[in-house]
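With one protein chain withheld, the remaining protein chains of the complex are depicted in position.
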Amino acid sequence: MAAKAKKRVGILGATGTVGQRVIHLLRNHPYFEVAALAASDRSEGKRFVDACNWKLPFEMPDAVKEIKVQPIKPPLDCDVVISSLPSDIALETEGAFAAAGYPVISNSSSYRMDEYVPLVVPEINPDHLDMIAVQKKKRGYDKGYIVTNPNCTTIGLVMALAPLYKAFGLEAVMMTSMQAISGAGYPGVASMDIIDNVMPYIGGEEEKVEEEPQKIMGKFSKTKFIYAPFLVSAQCNRVPVQDGHLESVRVKLKKKTTVEKVIAALESYKGLPQELKLPTAPEFPIIVRLEKDRPQPRLDRDAQNGMATVVGRISKDTIFDFKFTLISHNTVRGAAGAAVLNAELLVAKGLL
Amino acid sequence: MAAKAKKRVGILGATGTVGQRVIHLLRNHPYFEVAALAASDRSEGKRFVDACNWKLPFEMPDAVKEIKVQPIKPPLDCDVVISSLPSDIALETEGAFAAAGYPVISNSSSYRMDEYVPLVVPEINPDHLDMIAVQKKKRGYDKGYIVTNPNCTTIGLVMALAPLYKAFGLEAVMMTSMQAISGAGYPGVASMDIIDNVMPYIGGEEEKVEEEPQKIMGKFSKTKFIYAPFLVSAQCNRVPVQDGHLESVRVKLKKKTTVEKVIAALESYKGLPQELKLPTAPEFPIIVRLEKDRPQPRLDRDAQNGMATVVGRISKDTIFDFKFTLISHNTVRGAAGAAVLNAELLVAKGLL
Amino acid sequence: MAAKAKKRVGILGATGTVGQRVIHLLRNHPYFEVAALAASDRSEGKRFVDACNWKLPFEMPDAVKEIKVQPIKPPLDCDVVISSLPSDIALETEGAFAAAGYPVISNSSSYRMDEYVPLVVPEINPDHLDMIAVQKKKRGYDKGYIVTNPNCTTIGLVMALAPLYKAFGLEAVMMTSMQAISGAGYPGVASMDIIDNVMPYIGGEEEKVEEEPQKIMGKFSKTKFIYAPFLVSAQCNRVPVQDGHLESVRVKLKKKTTVEKVIAALESYKGLPQELKLPTAPEFPIIVRLEKDRPQPRLDRDAQNGMATVVGRISKDTIFDFKFTLISHNTVRGAAGAAVLNAELLVAKGLL
Partner (left out) sequence: MAAKAKKRVGILGATGTVGQRVIHLLRNHPYFEVAALAASDRSEGKRFVDACNWKLPFEMPDAVKEIKVQPIKPPLDCDVVISSLPSDIALETEGAFAAAGYPVISNSSSYRMDEYVPLVVPEINPDHLDMIAVQKKKRGYDKGYIVTNPNCTTIGLVMALAPLYKAFGLEAVMMTSMQAISGAGYPGVASMDIIDNVMPYIGGEEEKVEEEPQKIMGKFSKTKFIYAPFLVSAQCNRVPVQDGHLESVRVKLKKKTTVEKVIAALESYKGLPQELKLPTAPEFPIIVRLEKDRPQPRLDRDAQNGMATVVGRISKDTIFDFKFTLISHNTVRGAAGAAVLNAELLVAKGLL
């Protein structure tokens, strides 16, 4: 990449919680540079440093401070857009960008289950990107297209399920989440709802987690996705934690196996991003901890710069085959990092 | 009761988190008065007000302040003991009290699964108290005996399961808990382990929840308990909440039914404590909330003075039949209140 | 009061955090009954049970559930209004109610420093109500008038200062607060701003605390208030606590004295509400705790039903004379309870 010019990225929803993480991840990136920042009406025309209520415990990169915030619509002066918009406006806006010739790498939910839009986790289903050609034809896009990444709770789950599915087959998955407040953005969850409390409801979350894994772990066959035939049940809760979604999981497998083999399958799992050494790819996408009290949000969410899924407490279940606990950083691996890794994969495949 | 003298209660583990709740519940009690307080070596001989690091947001009752703390061994000058001792010392100590002629109402885990000890939730299995006669004979106790209440996570669960078991039969239960810190006593959970964090491990908890419900919901037949034949899987987590164990539950029933009938079964459930109007019995042992974001620890743990189980988010599950969320106050219904209600039932049945 | 009909209260801002507390305090009140509920546009015309996002850990009283929410403007079918409106709309609205003949008991900040409006803490300056006659004349009100209570941080502070001012004189006060999130209402403080964090800024708070005490502790002389001549410095912080404002205070007194005499002055302090046994008055307005680690929000905010100010850690200061820590429940004594106690005082004085 050294000799080539960096791709110029436009960020849709740049002032939001995920937008800020994308900006942080793209500082000093070997493939990309931030070229345009788009956000809602209130921010338009302001310098980013004035428009953005920066909430990350890192400094805002100097390179973005003086960029003028633009409206969220084409044209934007950039080669590709990374979008994390609320789903109500993402449907129209992302479609408009694709139609206007922009590759759209989206963290929004609007297109995830679209029959012609790949829902990609680079370690698991990079071949789904072959749908882009079909999508362009079906939707009449010229150079533009849409690629999505999963919901922040789905992604940690599928990272742990994919090796098991591959090694042992999968029949059913029960997942109960304890999710961080940053998943709701800013201002998001009211503090009166979460201090000394748990919220047993996150709008739309259970439905997403119950349907996305089967698409991600399914097959791409010529012009369509064939969903993987297992069932997922999700119960989603919000807990007073800043970052990191913790998930209690039980799995029913097709083949009988042992805890040791489950651990081996998880620990040995690597994919195309590791092979290609993509800049944001974790060296080890899954880390297994054997201590009885791990993983924990505070200690494990930042493993491998927040891109690893940490799995622990793997044991036999009394009803299904195995139970375990996992953590995944919801705004890194679960959102901004997922989109950036997808972008890196697209570059590596020559699609960007 | 009015004409009768009050029963004189000795509290084992009086300075602990549960002991303090028992003292609070027995202030102005129509059947009972606190007569003796026993606690560990460090406290012996001190006035209770000096020995006890009182951590309840209510004032310590004046009636106990001047009582001298005694060692945890018989004799104690009282008619009955309520015990909440660490399991490592409960086994020997509670046995010694029973052998010395004291009825022991225990919140400890040591005797819960003992073949001759009833594990009682008064709404569910008051008939298990018939085991007391058998126990006395088998163990050679004269007037003493041991009655236990369940683990603090089990009790909220069985309160919700009992009506479903009765109405529809039960095959399997998956429970994932988000438990309050008060369940670990004081000092208990280190703050560094729980601020901005979740602990995915609570020693021994999953095992208890996986075996106690079948005993409680089983039958007493002459001289033995016949366990109810369903499976329970538990994953237990600790969250930064002072009081109230929240549980995400899925159930597989024997008969097919509807959400409406599940709600009706839960709401209409009453038992012997309600019939007898026992002083600590909640008027409605189960409260169903229909709002999408209830129950919550902060808003629902104190329902019916902390003696109700509040159930919400009842819906169809994608794998089992139904899923729901429940909350139960862990140190009231789950410990001190459970023991006091058992004591009240024993009085009502003439066993005390 | 028994024979008299209850006064009919209208609540302005009924769906808010303070409005909910007022409703809770007026359930079964001997002097008052809730007759009208007014709230912002979004709520108008709805039943209160549908309009209000009830956030108290008590049940909403049945008596208010079916009341239709009305717009916040006169006329309202009631004898008196209790108002807790945002300051931007309180100025015009409360004035309009007073002009329309309603006694207005306000928790808002708009009129607190008005030269003709009494800012009353019943234990401290009940005589300031004599300004009402002047106010009516100056403002051309007929039967209506406005009476205010202090800011939620001011009130705990002046409760502790008043006895010291009376006994020893007061030159200067340094107060640093650690305030609860409920003080900002709902949704109020974003959880991302307060989990594992402290916010060192609360808009307008320091200014209020620096000027209100001198009015409250000043004299009413014929037609004007003469402010007490001491200085206050305030630094206000928000901490992750649901209820209860904790304050670290240093005082410089006019007369030299001892810790023992300071304690005696605080403990013996009583006022007109205690003398009149007003329904909401705490029996002991100030409670002194001698333990080295009290007061604490969780353990002390609810003392005397949240109407007491709890003071502890009283000791010599190295620069000023004494330092101490106090807690006051911000939505009870600091808002809803302050307004209700003012209303009770007005009834007792024949002004309502």
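Residue numbering begins at 1 within each chain, and the chains themselves are lettered A, B and C in the order written.
Definition applied: a residue touches a chain if its C-beta (ideal position, glycine included) is under 8 Å from a C-beta of that chain, and two chains touch if they have at least 3 such contacts.
For clarity, every value in this text was computed on a predicted model and none was experimentally measured.
Asks: Could you tell me which of the visible chains the hidden chain touches?
Replies: Touched by the chain not displayed, across the whole complex: A, B, C.
Asks: In the full complex, which of A:Asp79, A:Glu94, A:Asp114 or A:Asp196 touches the chain missing from this view?
Replies: Only one of A:Asp79, A:Glu94, A:Asp114 or A:Asp196 touches the chain omitted from view, namely A:Asp196.
Asks: Which is it among B:Ala133, B:Ala190 or B:Val259 that touches the chain not included here?
Replies: Only one of B:Ala133, B:Ala190 or B:Val259 touches the chain omitted from view, namely B:Ala190.
Asks: Among C:Leu246, C:Ala303 or C:Ala348, exactly one should touch the missing chain; which is it?
Replies: C:Leu246
Asks: For subunit A, which residues lie in contact with the unshown chain of the complex?
Replies: 55-58, 195-196, 242, 298-302
Asks: I need the residue numbers on subunit B that touch the omitted chain, in ascending order.
Replies: Answer for subunit B: residues 17, 55, 181-182, 186-196, 240-242 touch the chain left out.
Asks: Could you please point out the subunit C residues that touch the chain left off the display?
Replies: So the residues of subunit C touching the missing chain come out as 172, 174, 176, 178, 193, 196-201, 210, 231-233, 235, 237, 239-242, 246, 248, 250, 292-299, 312-313, 317-320, 323, 325.
The definition used in the following text is that only the chains that are shown with their structure count from here on.
Asks: Superimpose the Cα trace of subunit A on the Cα trace of subunit B, which carries the same sequence, then give the rotation angle to the nearest 5°.
Replies: The superposition gives an angle of 180 degrees.
Asks: Which integer distance in Å separates the CA centroid of subunit A from that of subunit C?
Replies: Chain centres of subunit A and subunit C, defined by C-alpha means, are spaced 48 Å apart.
Asks: Could you say which residues in subunit B touch two or more other chains, in rising order?
Replies: 196, 242, 298-299
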